[in-house]
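What you see is the complex with one protein chain gone and the rest in place.
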Amino acid sequence: MVSEASGQQDHKTNTKLFLKVFAALCFLTAISFVIANSPLMKSQGLAWAVMMLVSCAKAFLVISFFMHLKWERTWKYVLTIPASLMSLLLVVALIPDVGRRAENYSDQRWLHATEPSEVKADLSREDASATGDEPVPVDSSESDSH
Amino acid sequence: MSSPQNATASRWSIPGFLGHYVFSRDHKIIGTQFLFSTLIWGVAGGLLALAVRWQLAWPWSDMPIFGRLFEAEGGQISPEFYTMLFTMHATIMIFFVIIPMLAGAFGNWLIPLMIGADDMAFPTLNMLSYWIMWPAFILIGASFFTAGYGPSSGWTAYPPLSVLDAAAPGSGVAQTLWILGLTFVGISSMMGSVNYMTTIIQMRAPGMTMMRLPMTIWSMFITAILQAFALPVLTAGLFMQLSDRVFGTGFFLPEGLAANNGIQVAGGGQPLLWQHLFWFYSHPAVYIMILPAMGMVSDILACFSRKPLFGYKPMVYSICAIAGLGFIVWGHHMFISGMDPILGVSFMISTMLIALPSGVKTFNWLATLWRGNVQFTTPLLFSVGFLSMFIIGGLSGIFMAATPVDIYIHDTYFIVAHFHYVLFGGSILALLGAIYFWYPKMFGRMMSERLGKVHFFLTFILTNMVFYPMHILGAAGFPRRYADPYHFQAFADLLPINQVMTVSAILLGFTQIIFAANFVGSLFFGKKVGRNPWQANTLEWAAPSPPGHGNFDFQPVVCRGPYEYSCPDADVDFLPQAETPPA
Amino acid sequence: MNRVWSLLFLLVPILGTLLIVWAIFGAWPLAGLWLPENVNEYGGVIDHLFNLILWITGVIFIGTGAILALTMWPAKGGSRRAAYVHGNHTLEIIWAVIPAGILVFLSIYQLNAWAENKMDRPVEVVDGEERLVPPSVRVVARQFDWDFFYPGPDGKFDTVDDFMVTGEVHVPKNQPVVFQIESSDVLHSFFVPSLRVKQDIVPGMKQFVWFEANKAGRYEIACTELCGWGHYKMGAVLEVQEEEDYAVWLQETTAKCLAISQSFEE
Partner (left out) sequence: MTDTQHQHVELSYEPALPIPRGKLCLWLFLSTEIMFFAGLIGSYIVLRFGVPEGAWPTPKQVYLVEWIGAFNTFVLICSSVTVVLALEAAKQNQAGLAKRWFVLTFLLGSVFLGIKAYEYTQKFEHGIYPMRPRSKIYDKANPYYVSAVGSYVAGEIAKLQVETGRTELTGMDQERLEHLRAVQTGLVNWTAEEVALEENPYAQSSQLETFAYVISPLDPDNSQAHEFLVSQKSEVEKQKDGFILEQKAKDQRSQEINEELVELNEAYAALEAKAEAGEAALTAAESEAFAKLATQRTELYEELTAVDASRAKLTQEIETYTARADVLEATLSSHHGLNEAWHLGLPIMIPSGNTWANTYFLLTGFHAVHVFIGLLAFALVMPMKLIATHAHLVENLGLYWHFVDLVWIFLFPLLYLF
């Protein structure tokens, strides 16, 4: 194996390389963390996409350096790509069907199902308007949001 | 010479009787263990099927002999018991007969022998893959004896029925045991498949390139890949269903269900998620159940028509195509399940595509027989029987692939006809043929050809008589899994035809006694054979019959493809892949 | 003897086709064992497609069966040497492309039927505006019965004047009818063989089936998704009535049910 042969000579460089990868991984983790606590989360889709990209980058680093795939021959593609594609396929195929189920909830289910938190947010709005005497109904804000 | 011999011997067996014959690491012993276990389970599964048929022909009547075995009231089959019968029939036939017999028994026996290896890459793992089946055997066996009626939500175990005890009061603990049992089957299959893949990739004899592999090995290889990729998804689903049942989570349960004795379920889940996870495995599982059969049939057909397999490479590519497409067609089991109809269209198209490689295979088999010097041996007859049945099963599949037609025939007996033609007419017939074919290699003796032909004749006719009329039942709209359809006006006329089918099924069951007698009798009284009784080309016939530990007594060097029959340049009509050194 | 085997395999397509033809014509003893008469305007395409596929597969079935028997037919004298052929690309391409063509044709040909039955809910024109036909009955499946909820005089569900009928549902003839189907416990499937309508019912999910019956009569509803031990007896009757009869029935039943519910309230 190539890594074994080269490892003998440049052990130091290898260690250095691993430490560099380590630093990169820590940095990427920090990025995810910062994004999660940043205003970017307002547009959730974008934030999620960035975080997933960051995760993929981390995965790539781990696979290619720590798992030595960088130094392996072409078999690595045969072994890794089908599984990754297949797993993606599974998720992608499920999303339009199962992932959008809430659109087809029956009335009976809505009786028990959890509701969008817009309604929850109304509590605060309603509270704000209700600093007066009695709890004021939410109608106004409710009809706004729908 | 003695020390390496000892060293190698320890690779296959632990000393002592137990180590030799029970906890052996020799792939041949393990294969035989799989073979015997699955044959026994096959008897159980068959009897369950007969009980199902009995109920359909003479509903609610006392069942002879077996009625006493089940405590059902006075030997009658109760509806709860009936649901258990077909659930267990399917479970046993799929997970304990066909898959382990193909992959476990024949995979184990043939892979090392046909590629010229002394054993599997990991003999201990191989042994474990058999013994991990035993917890599954015990769990499934135990589920018969739990309170209630055994698992009774169908082999597909669709939630919420399979999760809510109140919805299927007969199931109870048995359903949990069923899930656990299948988990063990999954672990066993996973162990087996990584082992097979490693062996086929790394342990081929010199000269045995991938394009010189016999079709059997190709199909086993692809099957192993299918198992490795598809099964974990089912395992994940099984764990989720287990936790729904045992811990009260709600992965597959929607809110506000009325069927749980008033106990509120956690909710938030999606019943359809299970169906997706389940079919993501179980559709490829259909190919796991047919591909190795196809591979073995290819070998048998080529051997007995004394003719090279027609279009070897297209055959290989179509196996790969079937496997590849097999992963993107699972939704065709769910056309009317409430799945997004647009998603249904994409699944329909991929399903139609899969008929293509299957068609190529069928025509290539026909072309292999064409202008061949056909030897009418029992294995050949079974293989042609397979071909004849597979054509019917394949063609009826087109009805289901057409989504609008599927609206009408989904979950009717048309489906039952279709998959029995593929799985019984296809896989089981091919398996019987394979047993006749490789029996001399396994046990060093021939099975009786005369009995074998009688067995084939009756089996073939009766199989058609049992399953062909199911198409007509399906066209009449008769739903499957009905204990008694005759109170529906529309299905009241179905009784006589069901009775014909049941009588045929019982006779079919009796016919298998011929096979059992032949199988057991030949173990002791069969004609002893040499290495290559069928004059076949593939490598296993170059090894002694039966092969000892380490399989080969010489170093096989492969110099040609597996199907060099009737080569005009040769004196004899076969050219083995590797020359056996003169004794 | 060997020719017997060849003939045996030839018997499969011959007898198989005979049996199907026999069933289609409904002669004794196979009377009533084929597709029941279709009474749904939207179901005709399904039958048409079924028959088309039956023709195509029938031809292939007989053809391949004949070829199989022919290839097996042993030569006189028996021991001839087999042809040493490894394959023929042209042939293989031909028998890959022809089925492919048929399949592609089928996939495209059936799209409309699928859309008509599962995707495009019928529309009606009200006050010059097109809108989806609203469900006229809410079908609630439960172990092991069918409950049919009618919206009552006000035409709206979930109001006090709703009423429920169990085991029997009435619909008017020659009108597109939409059912909203729901399940209160496990999976069920709404199957009316004569209408070519089938839809699994997923608990917690709102689904619709539609049809336009063109012949008055009583048709059976069956459950086709395993729903427990009583699966086999989970039936109901769908009665298609002439519009006048339907109106009378609706009025009478409404009055009866409302009277009962009032007597409960008192």
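Order of writing sets the labels: A, B and C. Residues in every chain begin at 1.
We take it that a residue touches a chain if its C-beta (ideal position, glycine included) is under 8 Å from a C-beta of that chain, and two chains touch if they have at least 3 such contacts.
The shown structure was predicted, so the numbers you read here are calculated from the model rather than taken from an experiment.
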Which displayed chains the hidden chain touches across the whole complex: A, B
Contact with the hidden chain (one of B:G16, B:P206, B:P496 or B:G530): B:P206
Residue among B:Q76, B:T146 or B:T198 touching the omitted chain: B:T198
Residues of chain B in contact with the chain not shown: 1, 4-5, 8-9, 12-13, 20, 26, 28-29, 116-118, 121-122, 125, 190, 193-195, 197-198, 201-210, 228-237, 239-240, 243, 247-251, 255, 263-270, 273, 277, 280, 544, 546, 548-556
Residues of chain A in contact with the chain not shown: 1, 4, 7-8, 11, 14-15, 18-19, 21-22, 25-26, 29-30, 32-33, 35-37, 44, 48, 51-52, 54-55, 58-59, 62-63, 65-68, 72-73, 75, 79-80, 82-84, 86-88, 90-91, 94-95, 98-102, 105, 112-120, 122-128, 130-139, 142
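Rule of thumb we're sticking to: only the chains that are shown with their structure count from here on.
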Chain at the geometric heart of the assembly (C-alpha centres): B
Centre-to-centre distance between chain B and chain A (centres being mean Cα positions), rounded to whole Å: 40
For chain A, residues that touch 2 or more chains besides their own: 101, 108-109, 113
Chain C residues counted as touching two or more neighbouring chains: 184, 203-205, 207
Chain A to chain B touching residues, read off their complex: 82-83, 86, 89-90, 93-94, 96-98, 100-101, 108-109, 111-114
In the complex with chain A, residue positions of chain B that touch it: 229, 233, 254-256, 267-268, 270, 272-273, 276, 280, 327-328, 331, 339-340, 342-343
Residue ranges of chain C in contact with chain B within the complex: 1-2, 5, 8-9, 12, 15-16, 19-20, 23, 29-36, 45-46, 49-50, 53-54, 56-57, 60-61, 64-65, 67-68, 71-72, 74-75, 79-88, 91-92, 95-96, 99-100, 103-104, 106-107, 110-111, 113-115, 117-119, 142-143, 184-187, 189, 191, 193-194, 196-205, 207, 220, 222-233, 235
